[in-house]
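Here the complex is missing one protein chain, while the rest keep their positions.
Then we have chain A:
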Amino acid sequence: MRWTLLGALVGSPAAMIRGVAPEMQGQYAQGLRCNGQEVAASAINDNYCDCEDGSDEPGTGACSGQEGTLFHCANVGSTPRLVYASRVGDGICDCCDGSDEDHQVTAAKCSNTCKEEGERSRAEREAKLKDLRAGLQVKTETISQAKQQKQEKEAEIHRIDQELPALETKLTELRQKKEEADAEKMQAECKTELPRLRQRVKELEEKVASLEKDLVAGDGTTTTTTKKVVSEYAKWMEGADAAMEEDMADEDDGVESPTAPAPAPPESENPSEDPLEKELKEMESQVKSHKAQLDLMDLMDLMIPKGFDRLPLVPLVPLDSKSRLKKELDELPEDKLGFASLRDKCLEYKTSEYTYKLCFFQDAKQSHTRLGQWERFTSPTEAIFKNGEMCGALGALKMWSC
């Protein structure tokens, strides 16, 4: 009876159709069609679902389950809302004005809480606005600071660029001076130092030769020892016990060793290494290091005249800081200067299983897994991290701020 009455009211232009937003009411005035048929006015909101899209039941839960037609609550005093048909007439108050629950049809007693909700949401909105204003203030300051820094950085780059030709000229001059002024000195020094070093190299090479000879001569003992060591080591790898290692150490002691180096300490990584080979290696490395020393000295002599030790390096420093400054400038294009304060900042979020850490201008991590390397801001509310370990085909992580 009640629903028929509702249906009858549809015809009158003044009647509002329950659950339909005011601006949509007009659509129903023109008559409703669904499933290729005209829907009788009496079938609208009669609590029986005739249309699959729910259009005949915008004000009841009869067409629950579809998402084509949503219930509109006016929520006077607060914000209008759209709710699913499945929420309409289910005994649970979803709209603050209680309009989703018809008191006569369902048991729910929804009191109108729109005034409170409205006040609450207004207060929340105001608080949010306050936050936003404060944020905007901070942003403006950050931008102006960033602009200033940007100018300073650009000035610095400009200054470096300006200084560079002078410095390069100076370097060239210095190099020339050094070549001219110290050729003599170098020769003098080389005369005394080089022969000494060459002598030492010769000595060492001789020693190496002699040791190699020893190695060949001592064939009988050393090779068998080496073989034994190798096979014992293999046994140890297969799970032989510590006693075997001790046996090996005893045998090692018995081997004649012309240079008698200190026995390898027990914690040494390679306790079974032949002492002869070891010494040989040591000698070789000594030779190498001396040779390297020679080369280095030659170079130093060429490059650094006394009294000008650090000068030639000066241009390198501004070049390095220039590239850093340029990178920082690129990271923050003009429209995103407000993000300057995020430099070196990270966001952290703990879920049940992981800790997510997103660091601006750096990287993003899921606990210990790197999700991506900072790429760039793609919009004021979106940034992208790329080349993560986990994303596979996706290969990138997007971060939204909402």
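The definition used in the following text is that a contact is a pair of C-beta atoms (placed from the backbone, for glycine too) under 8 Å apart; a residue touches a chain by one contact, two chains touch by 3 or more; residues count from 1.
One rule holds for everything that comes next: contacts and distances are computed from a predicted model.
Participant: Which of the following is the UniProt-recorded protein name of the chain this complex doesn't show: "Glucosidase II subunit alpha", "Cytochrome c oxidase subunit 5A, mitochondrial", "D-isomer specific 2-hydroxyacid dehydrogenase, NAD-binding protein" or "Ig-like domain-containing protein"?
Facilitator: Of the names offered in "Glucosidase II subunit alpha", "Cytochrome c oxidase subunit 5A, mitochondrial", "D-isomer specific 2-hydroxyacid dehydrogenase, NAD-binding protein" or "Ig-like domain-containing protein", the absent chain's UniProt record gives "Glucosidase II subunit alpha".
Participant: Could you tell me which of A:Gln25, A:Ser64, A:Gln373 or A:Asn387 touches the chain that is not displayed?
Facilitator: A:Ser64
Participant: Have a look at A:Gly89, A:Gly372 or A:Gly388 and name the one touching the chain we're not showing.
Facilitator: Spelled out, the listed residue whose C-beta touches the missing chain is A:Gly89.
Participant: Mind listing the chain A residues that contact the chain we can't see here?
Facilitator: These residues of chain A touch the chain that is not shown: 46-48, 50, 61-62, 64-65, 84, 86-87, 89-92, 105-107, 352-353.
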